[in-house]
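In this view, the complex is presented without one of its protein chains, the others remaining in place.
For chain A:
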Amino acid sequence: MFGYYLKLAVKSIKKNALLSMLMVLAIALGIGASMTTITVNYLMSANPIPDKSTQLFYVQVDSWDPHNAFNDDNGDPPNQITWTEANNLFNAQQATKQVVMAKSGGIIVPENQDINPFQASIRLTTGDFFTMFDTPFLFGGGWQLASDQQREQVIVLTKRINDKLFGGENSIGRTVLLAGQNYKVVGVLDAWQPMPKFYDVNNGAFDESEEVFIPFFLKETYELPNWGNTNCWKSPEGEGFKAFLQSECINYQMWVQLNSEQEKSDYLAFLNNYVSEQKALGRFPRDMNNQLLDVMGWMENQQVVEDDAKMMMWMSFMFLVVCLLNTVGLLLAKFMGKSAEIGLRRAIGASKRDVFIQHIIEAATIGLLGGLLGLALAMFGLVGIKTLYGDFVENLVSLDWVMAFTGIGIAIVASVLAGLYPTWRACNIAPATQLSSQ
């Protein structure tokens, strides 16, 4: 029976080609627009590390100004920590794994004289970074806690930098001259670009990952520059780099891995205890306000999904509603136009149910066609977004299978819903009146 109804549907669509095309086009436009914006929002709000996102927590403690909260709107603690906290909390080693980090940069002078010196962005971090965030390695691996503690000059390169410096060879054991110091290569990452770049959203949630990784505490040893956001509520006491490190300026991030609720509450207790100790030393003038948010909680807190993207998504949903209303109207017109035919079918024995199924299938067919065309439009839409926004959205404009099927699914469901009322009206056409008017 299904095949027969499908045939009827196709026939009916062909018979009134212009009206049908209008409907398909309206659905396609609505779906195309919605799919484009959903994709961007979906990728912006994607879980960058699904296997562990509930075990990784961003550490926030409130070291801020006694007179002003860091965040006036919600009273949240500062979004980064000071050098002092980075050191103390890291050295305490109270979590299963912990990482402190910051952004920096320096000039790399390649061994190969043919390559000009260039500036590289640096992630200053600690050894657990690589195991906590499951970074893929092409060669070698991360470094151990001992390297952090002894401030060893080791370096992990991204694939891109390894290709540039060593032509993609296994460079483990070679040295890289970075910011005037020689670093021994211990690992080369395979392509790795978490989206969003959750481990440091303060410095651009969709930015590229840094190009090289070196031990965090070397910042102090070699006075490496601060890149990224630095906020201070009071200026450093005294001059020079040491004074800056010891100041209340925040430029550092900390993540901990906590595998159970118990570990989490233990860690929070440790933080509270730590803050109390600092209060006794005259720091932390504000009320106790420590926060541990997991990956998705932190993304939400930092509003990683851009307002513009959200706005476009809402607008496109309303756009879809208009297109569907349009479809309801046109389907109604179409089915009513067929009332004589329906009356005849009813008179020669088709049940209401038959008529209902037949017309729902017709509506679904239109939805399917609209969905397919809409998918094509969405691909155009994403190319358009990329042209308009440039490299910034590079990683946010790819349509995957999940999204493709979702789109077609939405199109069919929406058009069946849109077809319900017109179909219901069509079923209720009485056989007798239609026959008598013939």
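As a convention for this text, a contact is a pair of C-beta atoms (placed from the backbone, for glycine too) under 8 Å apart; a residue touches a chain by one contact, two chains touch by 3 or more; residues count from 1.
What we mean here is this: contacts and distances are computed from a predicted model.
Participant: Could you tell me which of "Pyruvate dehydrogenase E1 component subunit alpha", "Acetolactate synthase", "Cell division protein FtsX" or "Na(+)/H(+) antiporter subunit C" is the UniProt name of the chain missing from the displayed complex?
Facilitator: Hidden chain identified via UniProt as "Cell division protein FtsX".
Participant: Considering the complete complex, identify which of A:Q119, A:T221 or A:S398 is in touch with the unshown chain.
Facilitator: A:Q119
Participant: Going by the contact rule already stated, which one of A:F241, A:F270 or A:F356 would touch the omitted chain in the full complex?
Facilitator: Considering all chains, including the one not shown, the answer is A:F241.
Participant: From the listed residues A:A179, A:I214, A:L258 or A:A426, report the one that touches the chain absent from this view.
Facilitator: Per the contact definition at the top, the residue touching the missing chain is A:A179.
Participant: Considering the whole complex, not just the chains shown, which residues of chain A touch the missing one?
Facilitator: Touch set of chain A with respect to the missing chain: 19, 22, 25-26, 29, 33, 65-68, 106-107, 109, 116-119, 179-180, 223, 225, 234-236, 238-241, 243-244, 247, 307-308, 310-312, 314-316, 318-319, 321-323, 325-326, 328-330, 332-334, 336-337, 384-385, 388-390, 392, 421, 425.
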